[in-house]
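Here the structure comes first, spelled out in structure tokens, and everything after it is commentary.
The complex appears here minus one protein chain, its other protein chains still in place.
For clarity, chains are labelled A, B and C in written order, and residue numbers in each chain start from 1.
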Amino acid sequence: MIVVMRPDHTPEQVQAVMDRLVMFGLQGQPIRGVEREVIAGLGQVMQEHRDEISMMAGVDEVIRVSKPYKLSSRETHPKDTIVELPHGVKVGGGHPVFMAGPCAIEGEDQILAAARGVKKAGAHVLRGGAFKPRTSPYSFQGLGLDALKLLRQAGDEVGLPVITECLSVRDVDVCAEYSDVLQIGARNMQNFVLLQEAGKTGKPVLLKRGMSATIEEWLLASEYVMSQNNPNLILCERGIRTFETAIRNTLDLNAVALVKRLSHLPVIADPSHGTGKWYLVRPMSMAALAAGADGLMIEVHPNPDHALSDGAQSLTPNNFGDLANEARRLGEALSRPFAEPPASVASGA
Amino acid sequence: MIVVMRPDHTPEQVQAVMDRLVMFGLQGQPIRGVEREVIAGLGQVMQEHRDEISMMAGVDEVIRVSKPYKLSSRETHPKDTIVELPHGVKVGGGHPVFMAGPCAIEGEDQILAAARGVKKAGAHVLRGGAFKPRTSPYSFQGLGLDALKLLRQAGDEVGLPVITECLSVRDVDVCAEYSDVLQIGARNMQNFVLLQEAGKTGKPVLLKRGMSATIEEWLLASEYVMSQNNPNLILCERGIRTFETAIRNTLDLNAVALVKRLSHLPVIADPSHGTGKWYLVRPMSMAALAAGADGLMIEVHPNPDHALSDGAQSLTPNNFGDLANEARRLGEALSRPFAEPPASVASGA
Amino acid sequence: MIVVMRPDHTPEQVQAVMDRLVMFGLQGQPIRGVEREVIAGLGQVMQEHRDEISMMAGVDEVIRVSKPYKLSSRETHPKDTIVELPHGVKVGGGHPVFMAGPCAIEGEDQILAAARGVKKAGAHVLRGGAFKPRTSPYSFQGLGLDALKLLRQAGDEVGLPVITECLSVRDVDVCAEYSDVLQIGARNMQNFVLLQEAGKTGKPVLLKRGMSATIEEWLLASEYVMSQNNPNLILCERGIRTFETAIRNTLDLNAVALVKRLSHLPVIADPSHGTGKWYLVRPMSMAALAAGADGLMIEVHPNPDHALSDGAQSLTPNNFGDLANEARRLGEALSRPFAEPPASVASGA
Partner (left out) sequence: MIVVMRPDHTPEQVQAVMDRLVMFGLQGQPIRGVEREVIAGLGQVMQEHRDEISMMAGVDEVIRVSKPYKLSSRETHPKDTIVELPHGVKVGGGHPVFMAGPCAIEGEDQILAAARGVKKAGAHVLRGGAFKPRTSPYSFQGLGLDALKLLRQAGDEVGLPVITECLSVRDVDVCAEYSDVLQIGARNMQNFVLLQEAGKTGKPVLLKRGMSATIEEWLLASEYVMSQNNPNLILCERGIRTFETAIRNTLDLNAVALVKRLSHLPVIADPSHGTGKWYLVRPMSMAALAAGADGLMIEVHPNPDHALSDGAQSLTPNNFGDLANEARRLGEALSRPFAEPPASVASGA
């Protein structure tokens, strides 16, 4: 760390900082600039050290130098992590994948129709929500365990691994029983107990970025999972909160490009939640791939418009198929062709 | 809700929207403006209704008119809620209170010294962290149950109710056993399962605003607690995340003033976390009271500077005493004098 | 507009709103919902009308329905605008272009080397800064008129149209004399006098989005230029300000995709300023094209590293050439191939 002293500091205050550094098992090295005196604090610097030093007399500010995340850093692990899922699906390593399916599982027919539709269009993973995090307690909260079983059954029938969101530590076990990947949602990115429990299951975890989480906080949250001896982590950018109100969230593709550089973990993007507008899903899917994403998570409704009269405005399995075709052409042009999707299940699909 | 049609919509699309509204048990009323046609959707409108309508053909956007929160709204409950705590402490109703104590409980001597210090300065509630939500898994995570017991003991000794943060559903019971108020931290504001479990204990709950939560989301989160038949909710503004980096968070006093108007719930402010700078705690405490806060939550360290040489830069019990004196003068000038603090315990303090 | 009344409003207050609407030449239509009463205000609604109504007794809020921008809206002008520049360059209409060159013009050799380099790599427009907007008055402010002349000369020599930023109304004439496009920077996006003066020159104008401007404000700012009978407007996304600090700005590609839908104007992206990190320029360039951008503005230094030992970290003409090759492949895959660059000048290049 770099300790910047106030212009009006005294030699005694410098000495007190030097002494405190020694107490922390660190080494201090004072440097006198033209306008400022700074002290370099060398050694294993912890957050607590910086916090305490920053409150000392004569200290103006304390600047961190080392990166606080370790297990997720590309510095310590240069090679891309590849997370292996059932049916031979691999996430990471240069071949993007599609995860697709409905936002919420509404019933057997719906999830099965969705599963068949996305399978046919070339998806690699089937997604579907069983437990829904709703801003209001007066909204539909999901079908819970019943939905989990339907998701598992639909995935097995078409031959796709499945992913669902796990909302609470008390649901971790049942999610791990029925789902191939545990999704941690944006609102729970800093629910550290949940991260640890999900990590302990050994199952692959998909960690969405919190809507106001910095990239550094996101990577630190990933350490809560990985420090449980669980290297099978997938990151997912799903839009951040900014001042702009024309779009529900601001899908932050800068984060995708930067995290590919800072970390070895696979990063996918969720343009459906990231934009909240069906007509932005296609262009932002292409943009996410071009920025370096290892995959896309796309909301697909078997029948988005109940009146059946139009439906063109939401992502039906057919529209998703068009999107997937364009994405595959893009992957080729970028020398990052999509991974082969799982083969069809003989009897089921 | 107001459904705004696209300029190029067809009469069939208007009819489809009208039909869908009827399906939802709502009534539709078309209104033709100069540039736009809109349809007013009247009745008990749910989030799901708006979401579905917004995806229909010919629809440009859907605007909500009613407030989504009910139990916390002043419209349905005009009178100020007063939350009653042990030792006769009342939060809300026009008489501000102080909640004070260390960020983390480090040991018996520390919490007892803090308790005596803040009691002497006129605090109404003793705060202290047993479980700590840390951004990094490599930081100190708190002493847990041992700390909870020390907090209880210190509160009893000096005669103050105590408050501590509850991090996870699995800790709700033990927190409710030892603490008079369950604090839900900013990172957990949308941990809806935790909110419900905390609500079910019947204990008073203090709900901090998430660092990127809108005021509406904050009030909606409060409904998760209150809908468990628990009206004893205290809101706490602790700073939002903005582009500004000179200050850790931006304590949003506009929210304090606005929530006092929108809701009947008591609202306190936490300038210690809200600013992250010891030297901003005093001015922002005064500002929070002037904006209408029902109390202040202040971090007080019995001995902030280990070297004992200075200590002046952090909030010691003595400095907190000065702050409390100024706050009381301000309360008088604003015709909102502070509540009487609990009487001293005969044998203990 | 939709006027939402407070729950406790009186019939007299509704009448007063209705009367005021008539005063404004508007028509009022009351609608009674279950929880709220609203009044639709129909006619040519102005900002001033909404502001006044929102301050009336009994009024809770006023919601706008019509889009406030007109000339830039795709609703009134469905066909893509194509801005024509010298040397046969066309911006907009489905064939992306490159605008490339140094951030600041430092001297004749530098700008000429840059011009030759970017021309060779296939650029369509030469950019270079003569007047620099610097956050600090103690930073280099640009060479001014001398730089303008050098830019003109370099563009003529290699056969490329040139673009430069115009900082102030007092420089509009000289910029229009020497430059083919007048660039309005992000900090001046709401310098309305400058927008009008730039518009009056009749020259094509490139309007960068302000770093905290909403998409709506950006389109409204474009109306200041276009209302001077100047339809030759190019929009440029260059990154917005968010809470994230790992990247200088957050290049907002959602805005690119959305503006292509809302407006007929060409939209280009500036990943160099948008990210502030040389290693993010390539991925974010590809992402911008995939999101629908009509072109890229790229900072290219003829010799970014003075020591000549490395240079690999910044965008040299060679690296820009690689980026351009990848971008052209991407354009083909997206069925939006790049426009032909201007032919070489026989005697000059």
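Going forward, contacts are C-beta pairs under 8 Å (C-beta built on N, C-alpha and C of every residue); 3 or more make two chains touch, one makes a residue touch a chain.
A quick note: this is a predicted structure, and the numbers were derived from the prediction, not measured.
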- Cross-chain touch to the chain not pictured, restricted to C:L220, C:I234, C:L323 or C:A339, is C:L220
- Item | Residue of C:A16, C:L112 or C:L145 touching the missing chain in the full complex | C:A16
- Tell me which residue among C:Q110, C:T164 or C:N188 touches the hidden chain in the full complex. C:N188
- Item | Residue in contact with the excluded chain [from B:V62, B:L167, B:L253 or B:M297] | B:L253
- Check the options B:L85, B:A130, B:L207 or B:I240 and report the residue that touches the missing chain. B:I240
- What chain C residues would touch the chain not displayed? 12-13, 16, 19-20, 23, 46-48, 52, 55-57, 59, 68-70, 133-140, 167-170, 187-188, 190-194, 196, 211-212, 217, 220-221, 223-224, 227, 241, 278, 304-307, 309-310, 312-314
- Task: Touching the hidden chain in the full complex, which residues of chain A are there? Just list them.
- Result: 2, 4, 7-8, 29, 31-36, 38, 40, 42-44, 63, 65-67, 75, 212, 241-243, 245
- Interface with the undisplayed chain - residues on chain B: 212, 214-216, 240, 242-247, 250-258, 260-261, 274-275, 277, 279-280, 283-284, 286-292, 326, 329-330, 332-334
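In the analysis below, only the chains that are shown with their structure count from here on.
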- Item | Fraction-based call for chain C against chain B, same above half, different below | same
- Message: Among all chains, whose Cα centre is located farthest from the one for chain B?
- Response: C
- Task: For chain A and chain C, let me know how many angstrom lie between their CA-based centres, rounded off.
- Result: 31
- Which residue numbers or ranges of chain A touch two or more of the other chains? 212
